[in-house]
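Missing here: one protein chain of the complex. Every other protein chain is in place.
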Amino acid sequence: MKGKLRVGIIGAGRIGKMHAENIKRYFSSEVEIVSIADIFADKILDWANSIGINKVYKDHRAVLEDKEIDAVLICSSTDTHSQFIIEAAKEGKHIFCEKPIDFSVERIKEALYEVEKAGVKLQIGFQRRFDPHFRKMKEMIQEGRIGKLHIVKITSRDPEPPPIEYIKVSGGIFLDMTIHDFDMSRYLTASEVEEVFAVANVFIDPKISDVGDVDTAIVTLKFKNGILGIIDNSRKSVYGYDQRVEVFGSKGSVAVTNDLNSNVIYSGIEGIISDKPKYFFIERYKDAYIEEIKAFIDSIVNDKEVLVTGRDGLEPVLIGLAAKKSLEEKKTVLVER
Amino acid sequence: MKGKLRVGIIGAGRIGKMHAENIKRYFSSEVEIVSIADIFADKILDWANSIGINKVYKDHRAVLEDKEIDAVLICSSTDTHSQFIIEAAKEGKHIFCEKPIDFSVERIKEALYEVEKAGVKLQIGFQRRFDPHFRKMKEMIQEGRIGKLHIVKITSRDPEPPPIEYIKVSGGIFLDMTIHDFDMSRYLTASEVEEVFAVANVFIDPKISDVGDVDTAIVTLKFKNGILGIIDNSRKSVYGYDQRVEVFGSKGSVAVTNDLNSNVIYSGIEGIISDKPKYFFIERYKDAYIEEIKAFIDSIVNDKEVLVTGRDGLEPVLIGLAAKKSLEEKKTVLVER
Amino acid sequence: MKGKLRVGIIGAGRIGKMHAENIKRYFSSEVEIVSIADIFADKILDWANSIGINKVYKDHRAVLEDKEIDAVLICSSTDTHSQFIIEAAKEGKHIFCEKPIDFSVERIKEALYEVEKAGVKLQIGFQRRFDPHFRKMKEMIQEGRIGKLHIVKITSRDPEPPPIEYIKVSGGIFLDMTIHDFDMSRYLTASEVEEVFAVANVFIDPKISDVGDVDTAIVTLKFKNGILGIIDNSRKSVYGYDQRVEVFGSKGSVAVTNDLNSNVIYSGIEGIISDKPKYFFIERYKDAYIEEIKAFIDSIVNDKEVLVTGRDGLEPVLIGLAAKKSLEEKKTVLVER
Partner (left out) sequence: MKGKLRVGIIGAGRIGKMHAENIKRYFSSEVEIVSIADIFADKILDWANSIGINKVYKDHRAVLEDKEIDAVLICSSTDTHSQFIIEAAKEGKHIFCEKPIDFSVERIKEALYEVEKAGVKLQIGFQRRFDPHFRKMKEMIQEGRIGKLHIVKITSRDPEPPPIEYIKVSGGIFLDMTIHDFDMSRYLTASEVEEVFAVANVFIDPKISDVGDVDTAIVTLKFKNGILGIIDNSRKSVYGYDQRVEVFGSKGSVAVTNDLNSNVIYSGIEGIISDKPKYFFIERYKDAYIEEIKAFIDSIVNDKEVLVTGRDGLEPVLIGLAAKKSLEEKKTVLVER
């Protein structure tokens, strides 16, 4: 590829803006953001201009049909992802798409089919795989430091629940929140989940129950290679975003502890007080969001395989749907493929 | 009560000996060990004499029928517990009995019935409740520090599996090992387990599988008051006895981390290296074993309710049996009472 | 100020390059790097072009005489600092200068006099003041969290000594290395050092002794307001850059621990192993270097006082010279002003 990679962005909400700003800051020598589309185009105009993007459209087709564009970042709402992937693939664009691809397995499969047919790259936005702490953990597993894996444990708790309006269309906790943990467990174990069991409750806000969702959940996994997994989720952790992972095996364990706001430790009559974990995903995965875009660029520019594939986008949805079913049926559910 | 409390000990294996030595060292001003019975009486004679116990019998009846004895510690093998409780109760002795009472719910109930009829004290040997770290955790829960409880998480991993001969008669991992975690979860939540789900595997030694047991297990619990619980167990943790508990609620969390061999931290080219957790239960729960006997003495001398009741002995067995069934049936099992 | 701030850089060694790249990445919307001067101009040409700086000179006068330039960053070797400050001030440029200003107090005073006469800004490159951890510590002191300060303790150990050629012209450990700790102690205590005592040795490399320097040192400070200070330095810490600070007072203490390469913790038969501290100042103070430039820009654009003044550049040199004298005379030395 000669010259800069030219990308378009579809959806300029919090995540879309962050990707745009990261590209400007870290990859401007290799990537040019040609245009951006958002259904509230007029609201993002000032912001877009401020970072030097002059073409701002309401219609995503304007981005997709631009022959100059090599790749698109789909950061619009989840219900549009699979459709936009299909359209982008048909236009021959490489695709970075936020998670989840879709709540419908059928639509995901259709999207992946089109991607494969078009021969374009598709990377799914599971940014945690690019977090330096989890990467280091993965490396240590690969180096054999913990021997054969027996257990993977993931704690993932948000500092506060999203608005009820969001929860309503979120696909439920398993497809919205646990989906990242399903991905992390697959990444670390290098195996597929066979059986899922879920138990859950509503502790934080009865309105979450009213819209048919839960706010606290425990999911047990059994992988093809026999590894056992546990995930615990809460929509509200008052001390901040709790993101811990532990893998245990025949030669020991590796844990990633929380990333704190600072290394400051106060000792007083109240005890020994450390700082709280970084507030939420934007702060916690700041570096990971940069690294995932770097990897996406690298996969296109150097024609490498993407590090989070379409299949990696599909599997956590399958696991999430199994978890949902398990919660209803109070029994182990096999992941259907 | 005037004069010293007079106790007899039945069973002088590792635990029985430890209790005897602790009584001698810490409670000799209030308690006299009158006699001890063990099926290998001749093998323990020297040890018994060395700590000033002169009456050593082969037959436990010699202890039970001694009119001078106020209380007995039953530290013999599990298969004798319920029978000896019944006999001791009939002789009007107060009873401290190691866990589990029995693998048969019927026999446990019968034993508890005899205890109640006799009006004697019965304390079950769940020593972890007396560990200062878990006690502090319990206090903090009671003070409302974490608000309403949502999740209780227990990690319990042994440094190495017991001999296969022991595993054969152990009642299986849930009644032998997880039973302590079931007890801890009831202690911390002050609620009863309603539903149990278990998943497990054999990673450590295929012989464990041969005798019908597992060596790695994850158990999910749902309590009457809605709290969710997770326990993960392994029979072999190469870095030592892993005993961590975390409770999470509306106002935060409290965790008990591992008790390390020392506070020494080495920094070198390999990294920053802390000492390992205390090797096993004897080292880790050294203080707890003393405290549980202190509490037992206190309950008799001051006629107080025991801190670990017969019911506390029964419940974890019911949960363990439910876990066993869940593992076989791959579904949630209600705890039958 | 309308339009971008236009800066020139004098000296494009490791630090000069880093500042240039940080400006490009983080402040390109507000700052333009107009030109750069380095005595090895031809060696930096490619690098300069790659980040969009086209004017590259051998002679620093070319930068200073450019009427378009508002401010200069002096990143050349220490022996040129005071001279370049004087010249830059005479040209009416705002000045950011790396530490130390000079080894000669007289020359520093002359430079500061010229800066004052010219009415330009001068910020000295004590980047640690901008480290988020130390800033948080400073805030906590200011909030009164530790009450009245009694003791400040600083550990500062490099991962490896610089080349002997560098040590020769470094001004000695107190003016090259401890100088940062002197600055940190003034920053945290908000007081001036009155008395200094130093003890030292050569453990790491006898060549360091040959050139009249030491590699391991302990400096004790007494501040005007009575606070006591301790600094310990080593030129070689095999586990990485050791940068810890602790302040202790009537209501408790605040400590900043080392910033580790990752939050990964391994548990194995060797013990519980955390990652090592970040390797050296470039990694450890990555954010601080960005923040100090941000503050320098802010002080010019918004006509604010700089956060590290010329006086802040002078004082640590005075303390360092007192330390040197103390080491020779084996007694307390008053800081001469």
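Order of writing sets the chain letters: A, B and C. Residues in each chain are counted from 1.
Heads up, the rule we're going with is that contacts are C-beta pairs under 8 Å (C-beta built on N, C-alpha and C of every residue); 3 or more make two chains touch, one makes a residue touch a chain.
Just so we're clear, the structure is a prediction, and the values are computed from it rather than from any experiment.
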Self-check item: Contacting the left-out chain in the complete assembly, out of C:25, C:251, C:294 or C:325
Solution: C:251
Practice problem: Can you work out which residue in C:211, C:228 or C:295 touches the chain that's missing from view? | Solution: C:228
Quiz prompt | Hidden-chain contact residue, picked from the options B:4, B:90, B:109 or B:145 | solution = B:145
Quiz item: Among A:202, A:273 or A:295, which residue is in touch with the absent chain?
Solution: A:273
Practice problem: Return the single residue from B:164, B:190 or B:265 that touches the missing chain. | Solution: B:265
Quiz item: What residues on chain C make contact with the chain left out of this view?
Solution: 148, 150-151, 153, 157, 195, 197, 199-201, 203-204, 216-218, 220, 222, 226, 228, 230, 232, 234, 236-239, 248, 250-253, 330-332
Quiz item: On chain A, what residues meet the omitted chain?
Solution: 238-239, 260, 266-276
Quiz prompt | Chain not shown, touching residues in chain B | solution = 25-26, 29, 50, 132-133, 136-137, 140, 145-146, 251-259, 261-269, 275
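One rule holds in what follows: only the chains that are shown with their structure count from here on.
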Practice problem: Compute the distance, rounded to whole Å, between the mean C-alpha positions of chain A and chain B. | Solution: 43
Quiz item: So, what's the distance in Å between the C-alpha centres of chain C and chain A?
Solution: 40
Exercise. Scan chain B for residues touching two or more other chains and write them down.
Key: 238-239
